[in-house]
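One structure follows; several queries about it will come next.
Every protein chain but one is kept in place in this view of the complex.
For chain A:
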Amino acid sequence: MRWRRCCLLPMAFRDVNARRHIGLQQLSSLALAGRTLLGPMKSCKFIVDESTNQSTLICSALRLIESLDLTSAAGQLLNETIQAQNKEFKTGMSTLLFLVGAWSNAVLECLQQNVPVSAIVSVMSEGLNSCCERVQCLQISIHDVNKELCSSSVRPNTFKSVTCQIGHDCLLNPQIFLYFQKEISAPEVIPMNSCSHQEDDCNFNKCLASSLGGFGSTASLVKPVGDKSTSVISGSGVIASSCNKQKLTHSRYFSTIAKSRFSSQQDNFQGYLSGQPADPCECYGLGHLAMTLSHGNQTSMKLLQSIVAYQQERAECSGSSQLNIAEIVTCCLLGLPESYSCVSPGFVTLVSPEQATVIKYFEDKPLRILLMDGDLTEQYRHLGFNRPCNVRTILEHPSLQEGRAGDLWLNSMLDILISFEVNLVLVKGKVCENLMERCIANTILVIGSVTRDVLCAFGEVTSAQPVTYLTQLNTSCVGSRAYAELWKACDGRAMDLGELVPIRIKVRGIPLLTAVLTTAVASKMQLIEDQFWTLVYRLHHALNDKKVFLGGGAVELLCLSHVQMLANKNAVKDFHNPWLAAPATEYQSVVLQALASGWKQYLSVVMCNTAKAASELEACTSVDYHLKKAADCGSPSAYILKEFRRDDLLGGGFGPFIDHREGLKVYDNVTAKTEAWRRALDLVLLVLQTDAEIITGPKRKQLLNSHVSSEFMFL
């Protein structure tokens, strides 16, 4: 031991930001990798791990960041930010990633021009606040989106109402119905030519039918109402004349009407009409809204529309009109073409061929169902149970008859299941394989790894109560009236996908819907599932927000125009720091331009990605053209609104709509988008304001001897 004066202290990189701003550079380079993930036309990427030679296919900012090796502090913050956005919204992550990169670059440029950090921070955050306020005028309430569908295909000032119903027997039943009803009231009645009237109706219905082509290849039923018009009307609407029906039956879309269904559905339909709220636009709006939010993702949109139609039909009974996410599950089937994707009421899952054999015995028998919220193994104990380690069991009179302890458990569990006449067990966790075999032999179907939501859904309709141990079982815990069958694709074939067999469990009245996602390419599975959930959550958030943004770059264009106007005006509103007499006005213009550059890059990259522009230069020119027009017009928001209505903004709406026509606008989520902006800016400003990276731990000696040691200072 030596005596000496000594200080043991951590060391730090001296003022990292003043020199190189490593963090901002890291953010910017990470974001660069996600450029082509922006907008509706995303380019997939392979991420190859050099060490294992494994590669993954990704098509979203979330999966990109997840797959990257993020060792830097800034990278970890970026990951955390993107994860948070995903957790909350499931959408807007590529916007977030892109803007993080764009604003990091912009901030670096400001720093090069010697703009003080505090000025960048205050002006940028105030600028973004101001933008968020400004773009409120581009919000459109969901109610109005629904109305748009009516007005887009109906000549103004006609006084009429069209109602149609599409009954669609998706796969198996219960039938999924979609109701459409349209009602437009004008203050005055204008005499009109009945011929053109018919034409309008026809167009409208064509449009509906084609936009709902997603209901699979099976026949769609479209039934115009009007033949019994006087009896079905409620409120102020007037039903369309009976000539609609003639016209409709001649339409190629509606030629496959199964006439037998008419009479049986008439009652149903009337009941529906009479229970209508004052505004009939609400009733078919979700499907349309889903379409406008899908940004060209046809497969997911069609699935979501089926879900919405089903849930709305149910909502007639329960009274809730929101999209219920907890009632949606996905089942990924590998090996089927993508066109087989569909929505099945009930719970579709994959089981082993042995388990599937049990189903054949069930036939159409109603099953007694048991729900278990833990594992079904001998060793399993509920969470928080500590196994005593100092207990020793002794056996005084060994006898051969008793058999092994494991068998004892197996036998008693099986006895319990048999005595309560349980046919179907859904287990949240793992299932003991021996027990599974014994159950199969006794025609009891046991399915493991079932999620909470599914258990709850079955609990609600079968009045089964989840138990942790089979010993807890009493008669009130067991539910009844469940049915199990092999899942069949839309062409009626039962599927045998090699090792695993898809089966479907249903209960009459169960709200649970399974979106069966199919693809023949294994690496696309995750991607398809992500896209599906993104769309589901977009609709969910739109309904929560009760409003949507005009899409297709309209919002970003207005932000850009607004910020540039602020920058040019120079000090419209002093972004004051109470301590400073001279506000940061001299830097304001520079910083606001930096903020604006983020949106300009966003717009031009989206235009390039969607092939609306051949190069970024061309895209920028186009953006500048619109900016100038907007400025000349006097009211940029009015200009943008007008161009959006004309579908003329930045080369038309985004997305490869097959039947791209009037009425099919593109919309974005309000909160998800503005939150993505805020999170992006928050992250950039947070990294900007960290002034040192303090290194502790054993690595510091290594660093001290390395070539960067000159950049250390001792604290």
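Heads up, the rule we're going with is that contacts are C-beta pairs under 8 Å (C-beta built on N, C-alpha and C of every residue); 3 or more make two chains touch, one makes a residue touch a chain; residues count from 1.
Basically, contacts and distances are computed from a predicted model.
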Exercise. Which listed name, "Trafficking protein particle complex subunit 2/Sedlin", "McKusick-Kaufman/Bardet-Biedl syndromes putative chaperonin", "UDP-N-acetylglucosamine transferase subunit ALG14" or "DNA replication complex GINS protein PSF2", is the one UniProt assigns to the chain that has been left out?
Worked result: "McKusick-Kaufman/Bardet-Biedl syndromes putative chaperonin"
For this session: Decide which residue listed in A:D375, A:D530 or A:E675 touches the omitted chain of the complex.
Result: A:E675
Problem set entry | Residue, one of A:E66, A:E88 or A:E378, that touches the chain absent here | A:E88
Exercise. Just one of A:P116, A:P353, A:P366 or A:G509 touches the chain that is missing; which is it?
Worked result: A:P116
Exercise. Which residue among A:T357, A:T468 or A:S622 touches the omitted chain?
Worked result: A:T468
Seminar exercise, completed: Considering the complete complex, of A:D49, A:E80 or A:D144, the missing chain is touched by A:E80
For this session: Kindly note down the residues of chain A that lie in touch with the hidden chain.
Result: 1-8, 77, 80-81, 84, 87-88, 114, 116-118, 121, 125-126, 129, 374, 381-396, 452, 456, 459-460, 465, 467-469, 471-472, 476, 577-582, 584, 586, 675, 678-679, 682, 685-686, 691
